[in-house]
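All protein chains of the complex are present and in place, except for one that has been dropped.
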Amino acid sequence: MDMKTSKKLGLKERYTMMTRDLAWDTTYQPMDKVFPQVGYEGIKIHDWDKWEDPFRLTMDAYWKYQAEKERKLYAILDAFNQNNGHLSVTDGRYINVLKLFLGSTPPLELMAARGFSMVGRQMVGAGPRVACQMQAVDEYRHFQTQIHSISNYNKFYNGMDEFAHQQSRMWYLSDGKSFFDDAITAGPFEFMVAIGFAFEYVLTNILFVPFISGAAYNGDMAAMTVGFSAQSDEARHMTLGLECIKFMLEQDPDNLAIVQRWIDKWTWRGTRKLASVGMMMDYMLPKRIMSFKEAWEIYFEQNGAALFTDLARYGVTIPKCFAQTVEEKEHVTHQSWLGFYMKPESTPFHTWIPGPDELDWLSEKYPNTFDKYYRPMYEYLDAQEKAGNRFNNKTQPMNCQVCVNTIKYNEPGDPMEMCFRETVYQGEKFHFCSGHCQEIFEDEPEKYIQTYISSHQALQGNCAPEGVDTHAPDFNPGSHIADYWRLDPRATGDFNGSEDQKNFAAWRDLATKN
Amino acid sequence: MTSNAFIAFQTNDVTRSIVEAIVEDNPGAIVVEQPAMVKIDVPDRLVIRRTSVEEKLGRDFDLQELQLHLITISGHLDETDDEFTLSWNS
Partner (left out) sequence: MTVKALADYRFKSSDALENYQGKQLLYINWEKHRMFSRPFVVALPPETPFSVIVDKYITDCYRYHPDFARIDWSTVVWQNSNTVFSPDPVKSLKENGIGHKDLIRFTTPGLNGIADTGY
């Protein structure tokens, strides 16, 4: 007798069954009223069923694998914490990387979760809707696990407890906040290009691959496991971003010009956002695996060339900023570290001058620029610090109206000159760090005139604790801003002489002797 | 110009077998080991075959299990029950 067994459905069939049943045309209300945002950016879509997730991940598989990731993550975190893992990192200075990461990254993961929730609601097709929903849940997971993994360090070291308060107030966090605010206030397709494509596909490798591998190299099992756990979701996110680009370009030839402008804009905005990540790699990891320049070459230049060569069939060209980023990879990390070093009272993490062997490493990794432009200055500042005259620039910064980085980058082709760009809109002058940021402003000036610039807000009297008379003639915004930021004074200043430095040394001593 | 498709995994016991399978199935594969991770580059097209991974692991393997170990990918992805493929310019 023949036993008929129904064969299990294959991956493609399972995915098709799931997505096709999740989408239908509404009848009580017209579709454009139910999905009001998908049309106004000018992107034309004719057939939403053409969007398919190449991972073909169904919800049951998603929950199964995500649960497994969480179990692994928390097993490692528990083990790390139970063994006083924080004392096994290479050097007490390393912990400052985590403070900068905590302030700058988890709040943006939360913004990404919000963004993908909103975009998922707006997308008409079930394919993108499901992928956006998964990504929203992923981003929420990253936000929580990053904070959770660093919370153990917060028991021992200064400067981590007010990161949420500081997110929308602190000068150096304004660039990341502005990046996500810009994306989330754009339409759904621009958000997908901004975060899904430019950030996740083109740039996120720089943040999570060499940097998290660097955390592992420095003995930080907590950051390594949380970073890689998050990164295991990124392949899916990158795929979503790339699928979105292809989908738009295949749907209608009119979409190309809009998509190209977004690629140009967001690749540049992402590049500016990553300057501080590069600085972490070159200056803040006691043991380094590769320079920012090398990472840029592998993950942006080579990988980007592969990507844009492939996308050329749709008419997409390499982002306009490409050549400038290649020039700047030799400079930005040195300029960024200086920007933090000279402001010792204005960050909840410590800074320092790299030791002689570290300066040698920088000279070797940056043979074209480090000795010529940066090493003499860092050596001078080192000598001043050792003579008891540490650099402390007490002035307030000038910022770019678009990326909100301080205006600290050089004129292309001339590393000795500061790059300035400006434009006048409705009778008011606006300043930029680069021609690319100026162009972004001029495309949508109504948006960027609203930029929050911390130093300007302080000068308007908006950054003083309650009870301070900001109209008094002798009002000095600089004298209140640390309170406004809730900056713990123990967390500020040079690493040399800090409480963290003393505690780390004392505790490590206890951990290795009776 | 040849473009590399690549994939990176966390270093662990499962990915050791996956990497071995990739190297056997993809002539020209370049393996780069870095702290806690391993990256494999292949010109144009990188394929992971379920049967090859199963042979190395000595057990059944669902290609979607790759999700647990992945760090990053480069290339257009196509995934079926039997193959996980990354490619450029195809």
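First chain written, first letter: the chains are A and B, and each begins at residue 1.
Simple rule for what comes next: a contact is a pair of C-beta atoms (placed from the backbone, for glycine too) under 8 Å apart; a residue touches a chain by one contact, two chains touch by 3 or more.
From a predicted model like this one, the values you see are computed outputs, not experimental measurements.
Engineer: Quick check: which displayed chains does the absent chain contact?
Structural biologist: The chain that is not shown is in contact with A.
Engineer: Which residue among A:R56, A:K408 or A:H436 touches the omitted chain?
Structural biologist: The missing chain is touched by A:K408.
Engineer: Which listed residue, A:D252, A:E444 or A:D469, touches the chain dropped from view?
Structural biologist: Answering carefully, the residue with contact to the hidden chain is A:E444.
Engineer: Which of A:K372, A:R486 or A:R508 touches the chain that is not shown?
Structural biologist: Once the missing chain is taken into account, the touching residue is A:K372.
Engineer: Out of A:E327, A:E422, A:D469 or A:D509, which residue would touch the omitted chain in the full complex?
Structural biologist: A:E422
Engineer: On subunit A, what residues meet the omitted chain?
Structural biologist: Spelled out for subunit A, the touching residues are 36-37, 40-42, 187, 335, 338-339, 342-343, 372-374, 376-377, 380-381, 391, 393-398, 406-408, 410, 415-418, 420, 422, 426, 428-431, 442-447, 449-453, 455-457, 459-461, 471.
In this text, only the chains that are shown with their structure count from here on.
Engineer: If we count contacts the way the header does, which residues on subunit A are in touch with subunit B in the complex?
Structural biologist: 10-12, 54-57, 61, 65, 68-69, 72, 205, 208-210, 212-214, 216-217, 224, 228, 231-232, 234-236, 238-239, 242, 289, 302-303, 305-307, 309-310
Engineer: Report the residues of subunit B in contact with subunit A in the complex, numbered from low to high.
Structural biologist: Residue list for subunit B touching subunit A: 1, 3-6, 8, 10, 34-37, 64-65, 67-81, 88-89.
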